[in-house]
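A single protein chain has been omitted from the complex, and every remaining protein chain is retained in its original position.
For clarity, chains are labelled A and B in written order, and residue numbers in each chain start from 1.
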Amino acid sequence: MVEERLAAAAQVVAPIESVYWWAGEIQCSDEWLVLMKTTLGRFERLARRVRELHSYEVPQIVAVALTVGTADYLEWIRRETSPDFGE
Amino acid sequence: MVEERLAAAAQVVAPIESVYWWAGEIQCSDEWLVLMKTTLGRFERLARRVRELHSYEVPQIVAVALTVGTADYLEWIRRETSPDFGE
Partner (left out) sequence: MVEERLAAAAQVVAPIESVYWWAGEIQCSDEWLVLMKTTLGRFERLARRVRELHSYEVPQIVAVALTVGTADYLEWIRRETSPDFGE
């Protein structure tokens, strides 16, 4: 994702323990929570790529808006995920 | 919470180290960060249930809106937390 400029950064919090409903039963799994920093404009392509690589039929691919952030950091995200980078 | 259909999933990130103000002093504790996926409509009941079970007088029960997510995943949350499930 990062290499393909779909995210400027990916932070891995792992393992986490996940408990969830699937196929009518409660499942328990160790999972990796990956926090990726990207732009709204790149989300769809990032989601498609995650889905291609993920082992789950319905992976958790969601985004939360950054309400505020330091200008240089937000600019860094925009710059590093810019589609102009060698597409 | 998951069993009671108040959340479709609960992801446990633990232990985390928490530093906070309480009773006029800075406290340090190991805590469990539990990320639960639910709907806004279920939040109140989920919050009430967490409060019943939690050991803190003022537990951290907050929600952050998912700005965007894949359609199947969001539908899965709605379906698995539906009040129609055996209430």
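Going forward, a residue touches a chain if its C-beta (ideal position, glycine included) is under 8 Å from a C-beta of that chain, and two chains touch if they have at least 3 such contacts.
Please read these numbers as outputs of a predicted model, since none were measured by experiment.
Peer 1: Which of B:V34, B:A47 or B:V68 touches the chain that is not shown?
Peer 2: In the full complex, the listed residue that touches the missing chain is B:A47.
Peer 1: List every residue of subunit B that touches the chain not included in the displayed model.
Peer 2: These residues of subunit B touch the chain that is not shown: 13, 16-21, 26, 31, 33, 40, 43, 47, 51, 58-65.
Peer 1: For subunit A, which positions touch the chain that isn't shown here?
Peer 2: Counting only subunit A, the missing chain is touched by 2-3, 8-14, 35, 37, 64-70, 72-74, 76, 80.
One rule holds for everything that comes next: only the chains that are shown with their structure count from here on.
Peer 1: How far, in degrees, do you have to turn subunit A to put its CA atoms on top of subunit B, rounded to the nearest 5?
Peer 2: 120
Peer 1: Approximately how many whole Å separate the CA-defined centres of subunit A and subunit B?
Peer 2: About 20 Å, centre to centre.
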